[in-house]
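Reviewing the structure listed below.
With one protein chain removed, the remaining protein chains of the complex are shown where they sit.
On to chain A.
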């Protein structure tokens, strides 16, 4: 061992750790220990086994001084680096063989950590801990019978009464998902008990409700790959594993190389583990549907893809998901880690990676990470594997296109966004002719609709002529409109239109930098078509005034977003006055649409700005979207982008005021505390006055904002119900099939509202149930609501009883 200077790196370039003889700062030691531990298993000149052995030696020597740090680090890697599970269980196994007490303390620390995770609803991390503990059986750290006993307690959760199904689901998942690692060992030692556990699991899985599944499936069709509920899929995989006598060949098991050392080690018994009871605050993971798009037929020349019910498939997918979860912030590292997943000559790794990435991108209700991450990650992967990955991606795109007819609308949205953004990084090169089949279909059908929306998004990232140039002439029917402004007073031939002269007047005035007052006085001359409603005092709803002003202003400011925003800001007063009433707000939005219907992007940014500057409110936007004027564009993507953006703004607004309230309450509490600890008699309750007033005001503000929020959803749901009921009644009386492309789109948009904003909707459930989603509703619509209830994982018992009867 060479003596190293304080400033040197603690490792050789080959990753072999060396003993340090110098003393360093405790935090530096902790950093170095953490680095050593985290890096074991990475690419190295030495074998994994010799690195593990070396590291075990170093850690053993450091135990007297740094035991608690080492315990903490090992517990943390168990929880946060599940993709390297077996590397670290082997390490712990080696340490346990050298130091039995340490092994015992580690197991205790893990159990403490597991309990804590469950208490704070960190269920995904808890699964990693359970799996780690079970693999420790393979490393002779934990005695198999005690692990079986823990699993017996897990499975007995299914016997609990009056608990949410998602609670039982988690304990079953934790049990089943550990079996690929430890099934063989447990079955060898305790086959009767395991059989009993498996049969109890089977009967639970048979009786559990699966109403939520359709809402979470990416495709509604079962062909070519069924979209299975995650527990059903896992159960099939474990059954197959059992049939194969628990032979599992994919997982890398470094501990096998150390068998002679490890089998000499003394094992520990897990303390009896009682699952913490269900509480009001428990929030369990949402159920999932397993996304599959490839099978062994898709890569005929490469290694065979493990079947959908093979346990290998489960392990590969779990590990790839974990890698993304670990490295999502570092796209280059993430891509490199994915591509260096072990076993890449025995499995078609590129296909697995692409499938896992799309699984996340299309996950319902939401992807685990921001959508744009996946686009950029795929681009990085293409850079690292230019000879193979682009082809897999092209194949995947083709397959997704072929199956558009049964793809969930929300997923189609994400597909559109991904594909157009991806193309913009590759000069929009694509073999559009391959998709000519869509040209002969009704434009409302999924395939032509998809191509239209993609081309529109591509245009937004470039410019109109570019899109015309990149598609074959035959695709012109699907090409986006030239995003030009439509000014109704622009032509001399429109002279006869009411308000034409005022429009001209306004144009000149605005060009001459008129003030708001001057604008008001010009507008005074505009007659009100609703003459009888007109007051003599001030302004009431005058649609013609709104029309003339908004048309003219938007036309003058059409050059760019910035120009339009400046215009809105400069004449904010006029807007506020004209749009004071609800009808006024609605009409402003109508005129914006009339002017900019060729440029959906402009409509979206204008609506956003008008909400933020309070020219219109969220409810007005919702009503406008469902209005008859917009019926023609109702199924277009940009409409839903606007609606969801509006809802999000509303939600952020409520959160912001809520936070203000909490912050002010905290300030008051601090003030009290200071006074209590301060003996000064001069300070008094008087000082609380301003803060208490502020709190009261903020309380009112919060209530008012929440009321607005609830009202927004009420409007949206009401309008949906009206629209859908109209369609259902029309179909029934006309004797035509309900399931038109429009209907499918509309129902899925309703589902999307529930899923995208489930946490907020949850808060107002009682109102929605009592006012809107009553038993009298058509069962098609009610089903959406009921599915949503089952997807929600709360402790509300009444919801569970809703499920049962």
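The rule we apply is simple: a contact is a pair of C-beta atoms (placed from the backbone, for glycine too) under 8 Å apart; a residue touches a chain by one contact, two chains touch by 3 or more; residues count from 1.
FYI, contacts and distances are computed from a predicted model.
Asker: Have a look at "FAD dependent oxidoreductase domain containing 2", "Ubiquinone biosynthesis monooxygenase COQ6, mitochondrial", "Histidine-containing phosphotransfer protein" or "Nuclear cap-binding protein subunit 2" and point out the UniProt protein name belonging to the hidden chain.
Answerer: Result for the unshown chain: "Nuclear cap-binding protein subunit 2".
Asker: Looking at A:137, A:179, A:216 or A:373, which makes contact with the chain not pictured?
Answerer: Answer from the full complex: A:373 touches the omitted chain.
Asker: Of the residues A:225, A:460 or A:758, I need the one that contacts the missing chain.
Answerer: Candidates A:225, A:460 or A:758; residue touching the omitted chain: A:460.
Asker: Going by the touch rule given at the top, which residues of chain A touch the chain that is not shown?
Answerer: Against the missing chain, chain A presents residues 31, 34-35, 38-39, 72-73, 75-77, 79-81, 109, 112-113, 116-117, 120, 122, 125, 326-327, 329-331, 333, 370-373, 375-376, 379, 417, 421, 424-425, 427, 457, 460-463, 560-562, 601-602, 605, 608, 645.
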